[in-house]
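The other protein chains are all here in position, but one chain of the complex has been omitted.
Here is chain A:
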Amino acid sequence: MSIITALWALGILALIFGAVLGYAAIRFKVDADPLVEQIDEILPQTQCGQCGYPGCRPYAEAIANGDDINKCPPGGDATIKKLADLMGVEAKPLDAAQTPAVKRVAFIREDECIGCTKCIQACPVDAIVGASKQMHTVIVDECTGCDLCVEPCPVDCIDMVPLASSIERWKWDLNAIPVKVLES
């Protein structure tokens, strides 16, 4: 008899919890995949496509679906480390022989530009200004250094130049500064 009571009790409890869980699943349904959002946050948003996907978000989706985390040269090791933390996998060295990011920006040799607008169409972040048959130029602050404008240029007038170091961006060089305590 007591066994039947216990079974009843357990059964009713199971029904109650099942109902609660079922309701919660509907009530607190997560629409988007939050993992993709999180990965996308980490990626550097250069939209360069060097990972083989057409932008950072597609790559984020690919990572969420199990792609390798080491395909982002602009992000470098820091990004890989963060992705490894997020995904709970081992951090790997950067894929392929691409040189890891030295900050570069596109530079248009303006006297050679013929104004074909091909680079403007290629730029994923609209960082090139110009019009048809007018000289184009790069907005340095907006350029992500993705290289995508170099290929379409019919006259090869776009260079990728390393970003000049400035006092604001300078990182302290440990060896350049003397450290010595005073002896009395």
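Criterion: contacts are C-beta pairs under 8 Å (C-beta built on N, C-alpha and C of every residue); 3 or more make two chains touch, one makes a residue touch a chain; residues count from 1.
The definition used in the following text is that contacts and distances are computed from a predicted model.
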Which of "Outer membrane lipid asymmetry maintenance protein MlaD", "U32 family peptidase", "Peptide ABC transporter ATP-binding protein" or "Ion-translocating oxidoreductase complex subunit C" matches, in UniProt, the chain that is not displayed: "Ion-translocating oxidoreductase complex subunit C"
Given A:56, A:80 or A:94, the one touching the chain that is not displayed: A:56
Chain A residues that touch the omitted chain in the full complex: 40, 43-47, 55-56, 78, 124-127, 142, 144, 165-167, 169-174, 176-184
